[in-house]
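With one protein chain held back, the other chains of the complex are shown just where they sit.
The block that comes next holds subunit A.
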Amino acid sequence: MRLTRRRALAAGAAALAVPRLAPAQAQARTLRFVPQANLANIDPVWSTAVVVRNHGLMIYDTLFGVGADLRPRPQMAAGHEVSADGRRWTIALRPGLKFHDGERVRARDCIASIARWAKRDVLGQRLDALLEEMRALDDDRFEIRLKRPWPGLAFALGKPSANICAVMPERVARTDPFQQIQDYTGSGPFRFRQDLFRPGDVVVYERFADYVPREEPPDLLAGGKRVHFDRVEWRVMPDPSTAAAALQNNEVDWWETPLADLLPLLRRHRDIVVERINEFGNLGVLRFNFLHPPFDNPAVRRALLPAIDQRAFMQAAMGTDAALWRVPAGVFTPGTPLANDAGIEVLTRPRDLEAARRMLREAGYRGERVVMLSATDLPVLQSLAEVAADLMRRVGFNVDLQAMDWGTHIQRRTNRGPVEQGGWSAFCTTWEGLDVSVPGSHQPIRGHGAAAWAGWPTIPRLEELREAWFEAADPEQERRIAEEIQRLVWQEVPFIPLGQVLPVQAYRRSLTGVLKGSSSMFWGVRRT
């Protein structure tokens, strides 16, 4: 047969068409997901990044799992007993639990996992401070003996926010908590395919056939984690427009963080569902540096309160669609049990710039330069910083808004020097809603000076109240403590809440059973 130009073109077109027909069957058993960020490291105890936490929830199981009501339930644990004095917890494992290498999950694996996690996580560190001893009673049971009772232990072991208490084999969990693990043998419903891992491109998980799910229906991190896909692929796409186009073109099934600007386009597509998965969202935060003028003066920090318009912050960050944010937001995540209205009028009464200016004058502000850090590669944070800077200028601050990438921003925040020496005065960020739903993991309210989160406030009373929350006997007492904390925050102003960001996710309508909760979870999901 003579090769003509027309035949060559036809052959080329046929060659291009083949791949579009062939993988349809494999595709049906593979869930293609675009995560919020690149999974750069894969140790959920070493890193606090949300995407690493999400990866951890794929391949590791936890002893307890928090349900949608934020109450912990046994997960790998069959159950637990607490001694009458509240100091001894005995935890029994469910039968048949296996690691991905086929080995049984034993009590000593759990002890080593808890011990490593307790060095890094904020609630784990609480356990570390209270811990008297952990010891295996046999292969299936172990006990944790505390110096003082801590009713919140099960919550800490089962919370979904970073760092999760992932159960790893003992040999892995013995790794220094400040070093990354090298062995990714997990205990969860999915197995990580390290051989196919290409950071910045694709992360591949396969269903772990020997995983034993609980009988109960799935409920956030609790209940039966039944997997209906053979394979889940996380496909990293740094460009939001590309991810949107890929979702529309059925090249991916699920996009975790669609850009607010693209939501109208996605909502118009008949094969795409746009809905909120993370019910707790994130809390916007304006943070101050307590070490240097002008924000070392509580009166200066308070002067901003009458001017703060949470709605303006949220609209700048998320757009005008009010379904994407919630105001007013107090110190604790709106919609969670400890959220309260104590003193919330400071943020809800009519905004009064003149009052803010007057309070600033009375506070003795002398025009010191306020360095506001802004992370330009994170659009939400950049928008919050720009609104805050503008607001401060209008109140009368001498603001120097400094734009930089996140890598520089996060390093700059560690500088405790004055602004003349590369220090900073204020920045905006967001905190995962679950973290700031309870005092125990609420870093912005910590007041323990040099050891506190960037800003380093020294507010002993806040520390006392946090400690009291750990000891609280019942939810009512917890609530009273939360109200007192909130009132104190309006006085001392370690931070100002800027509203609750409620991001949505987008997925193909062919997916059903997508679980609502704090993060994207892949059990219970099917393709119809």
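By definition in this document, contacts are C-beta pairs under 8 Å (C-beta built on N, C-alpha and C of every residue); 3 or more make two chains touch, one makes a residue touch a chain; residues count from 1.
Keep in mind that, in the parts below, contacts and distances are computed from a predicted model.
*Asks:* With one chain of the assembly withheld, which option in "NADPH-dependent glutamate synthase", "ABC transporter permease", "ABC transmembrane type-1 domain-containing protein" or "Fe-S cluster assembly protein SufB" matches that chain's UniProt protein name?
*Replies:* "ABC transporter permease"
*Asks:* Tell me which of A:L123, A:M237 or A:V419 is the one touching the absent chain.
*Replies:* Touching the chain that is not displayed is residue A:M237.
*Asks:* So one chain is hidden, and I want to know which residue out of A:A92, A:L131 or A:V202 touches that hidden chain in the complete assembly.
*Replies:* Of all options in A:A92, A:L131 or A:V202, contact with the hidden chain holds for A:V202.
*Asks:* Can you list where subunit A touches the absent chain?
*Replies:* On the side of subunit A, residues 15-20, 38, 40-42, 46-49, 120, 122, 162, 176, 178-180, 182, 198-202, 235-239, 241-243, 245-246, 248-249, 251, 377, 404-408, 410-414, 416, 429, 431, 435, 443, 450-454 touch the unshown chain.
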